[in-house]
Structure formats: structure tokens, C-alpha cells
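Removed from the display is one protein chain of the complex; every other protein chain stays in position.
Right, chain A next:
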Amino acid sequence: MGLISGMVMGMLFGIALMAGWKYMMQHRGTKRVAKAVDIKLLSSLNREDMKKICGENLPEWISFPVFEQVKWLNKQLAKLWPFIADAAEAVIKESVEPLLEEYRPPGITSLKFSKLSLGTVAPKIEGIRVQSLKEGQITMDIDLRWGGDPSIILAVEAALVASIPIQLKDLKVFTVVRAIFQLADEIPCISAVVVALLAEPKPRIDYTLKAVGGSLTAIPGISDMIDDTVNTIVTDMLQWPHRIVVPIGGIPVDTSELELKPVGKLTVTVIRANELKNMELIGKSDPYVVVHIRPLFKVKTKVIENNLNPVWNQTFDLIAEDKETQSLILEVFDQDIGQDKRLGIAKLPLIELEAEKSKEFDLRLLPSLDMLKIKDKKDRGTLTIQVLYHEFNKEEQLAALEEEKRILEERKKLKEAGPHCRFWGWYGRYSVIGAGVGLVGTGLGAGVGIVGSGLGAVGSGLSKAGKFMGRTITGHSSSSKRSGSSTPVNPQENGGAKPL
């Protein structure tokens, strides 16, 4: 009796024990999962969530801007800046100086930094926004502002004149830097970084140029010309959709997907203009039109003299790289002795076009594309064009790429052959500006590097992973070097490329 009742009791007890354990397992399991869910929910909160949690007691210091503020990063950056400035100065000098030497235009015997200091004011990151616009990519927008006090003096030695020191000061850079991280399955998980300046809002780069012991204003028009050159460089090199692709070491990946490629051909027929403004004292304007998508590849019509309603009927082929963001820019100039005057400018965003459909547009000419600079509401006439957009297939794309390379090569050769266009005189100044922009590029690169190292530093909290991230830090810093050195190369081609 005892044995049986004991066995039954024991069995019941055993089963009950197991049932209890199962219950505990489930209980603890659900508790852990619930906590995991809570933590996940709290990792990205918005205003509604906060209201729901806090009710009336929402702390007043909390705000939710589109670009998240990074006060902590700015504090660290300010502290680190003297060291970054030192390091960057050495890097810039080392990498840019040989380039300056290499791309030194004829007529100038030496081009060197005689002083380079990035100043004491650190750049400020106004905000950071992270998005995932495409599978396998992270898009990070950094709102960067630098009202620095760098002092950069370039010693320009010309053959005939003695050394002219040109100083670049009061550099101000306000821009949104877009960094796209291409993700990969191997550590450090990022195979390439694409860096560009966002076109909207337009990057603003201000600076003052000063000839030490002389005056640049002595040569009229030089200031405008420099502005124009810098603008061209920024728009054609750094501004989205143009970009700098930096592969991160270790992972051999095909980055060609990230590079900018021709996607289509735009056939533009400049038909005529109506009621242009008269700019000349005697007679009428002598108008011609300059058409471009990228400032690197500008084409122009013939000049029709003494006519305010000219008819050109000329057709050009232009290459488009990014239909979504690029625009066709048409500028009407008046040919004149000395500097040509601009009669008006018009813009046609490519996104308005339909593929393989010829269409005619009447565009109103504006004094400037920058709405803030437009002061008068005077009518400047209209420009009539006919546009056909043709989308490339694979082979055509390759052919277009080859063609583009060939043109650039040719221009380079042409440049080496010697001075033969009237803009050669300005050339020295162009390269100076190129260097300046190169510096800006490096600065931006360095900024990104810092952000990167900030990330890396945070990541190191994950103990072991920290080591890997540590390696990425160096990757980032080298990226800043590269972006710095790659920038000033092309401005040179740019200067020579102006077929004006």
C-alpha cells in the first residue's frame, strides 16, 4: 500500500514540479521578451510617444528637430580641434603641396603654402539625420557650419614678378554633408562611403582673398571670376549628385554602382530668344547662349550680332547623370569687349522631361538662379528650346563614359601644350582657388572622420567589437586624406575646360 501510494504521490509531485518549471520558464521568457520589446520601443521616440508616456509632465528641454542635435559631439569636437587642426595641417601640406606642384600652370615657377593654419574655431555640427533610403545603405546627413578663422597663405612665384603671397581668410562653410555608407557582410560592415554636399540647401562657401602687400582689386573682374570658378568646382565636384567615393579598406567590393554614371542623353535645340534686354550703349546686344548640365561640359551657340530677337536653331547633345536632381542650365550672354555680360539665365529640371518625347519649352530668363539675389522684377525676355531626352542602355552608357574620359584626356593634353586661350592669364588664380577648395574638402573629410571616430569610440563600448571599430577609425581618417587630395586635381581641368 505504502509503496504504491508513495509512487503515486511521487509521480504526481514530479509531474507537478515539471509543470511548475515550465510555468516559470514561460513566465521568465515572456518577461524577458517584454523587456526587449520595451527597450526597442524606447530606442527611437517621437513627440507622440513622449506625450503618451509622460502625459502632462513632458520635460521642457526635449525637442524633436528633423536634424537631431549633437551637443556632446560638438563639445568633444571643440576640445579635440587644436589636435585635429595640427594633424590636418600636416596632412594637407603633405598631400596638397605635391599636387600643387604637379598641376602648377606654366608661367608660375613655384606654388607653395607659406602658412597654413586652420585656426582656433572648431566646426560645429548643427544636427545629424540618419535615413535608410535604399536597401543596404545608410544615408547620414550632417548639417555642418564652420565660421572659422583659418589663415592660409599661398606663395605664388611667377617668372617675371617676384613672389605674390595670396591670403585666404574668413572662410565660412555652411553646408549639409551627405555620407552614404554601403553596408557589407564582413567586418567592419561598411564597404564604401560616398561623400557629397547636398544641393538643397545650396552649400555656402564664403571667404576673403587678399594679396599680402598688394591688392587683388587692382585687376577688375577677378573677384567675380574667382567666385565663378569656386562655384563651378563645388557644383561639379562635390555637390550632389557628384560625389566622392571612398572604399573602406579590407573588403574588395565593386564600387562602380556608387559612382556617378551617364544615364541618358539630352538633345537640346536652342531655337530662339525673344525681347532680350539691350545692354549696349550703341546698337543692340550680341547674344549667344551657353548650355550645360555639368559645368565641366559647357557648349555655346554662335553669336548673333545686333539682335534682341535672335534665332539660333542650333542642336547640342548633353549627358545627364542623375535625372532626379540635375537641371539643364541655359545662360544668355552679350558678347562685348572685355567681359561678356549676362542677359539672363534659365533652368529646366530634368525630372520634368519624359523619355523619348520631344517637347518645346518657353523659358523665362531670370537675372540669377539664386532667388535671394534677384532685386528687380524687370522682364528679361524668353528663350525657346526643344528638348529630347533619351535614356541609355548598357552599351550606350559605356560608350558615353569612354567618350567623357577621352574628352577630359584631350583637354589635359591641350593644357599641357601651352597657353593659348585668353583665360590662361587667370590660370594661376584658378589653381589657388582650387587649392582653397581642396582645403575645404579636406576639412569636410576631417569632419566626417571625426564623426566616424566618434562612432568608433562609442562602438568600443561593445568591448571586442571596439577593436574592429578602432580599425575603422583609421579608415575614416585616411578617407579624409583622400578626399582632400582628390579634390584639387579636377579644378585644374575645370579651369582649362571653360570654352568661353
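One rule holds in what follows: a residue touches a chain if its C-beta (ideal position, glycine included) is under 8 Å from a C-beta of that chain, and two chains touch if they have at least 3 such contacts; residues count from 1.
Just so we're on the same page, contacts and distances are computed from a predicted model.
Asks: UniProt name of the unshown chain, from "Centromere protein W", "Synaptotagmin-1", "Sodium/hydrogen exchanger" or "Zinc finger swim domain-containing"?
Replies: Missing chain, UniProt protein name: "Synaptotagmin-1".
Asks: Contact with the hidden chain only, please: which chain A residues?
Replies: Its contact residues with the unshown chain are 1-19, 21-22, 24-25, 27-29, 32-45, 48-50, 52-54, 59, 61-62, 68-72, 75-76, 79-80, 82-84, 86-88, 90-91, 120, 128-132, 136, 138, 140, 149, 181, 183-187, 189-190, 449-450, 453, 455-458, 460-463, 465-467, 470, 473-474, 476-478, 480.
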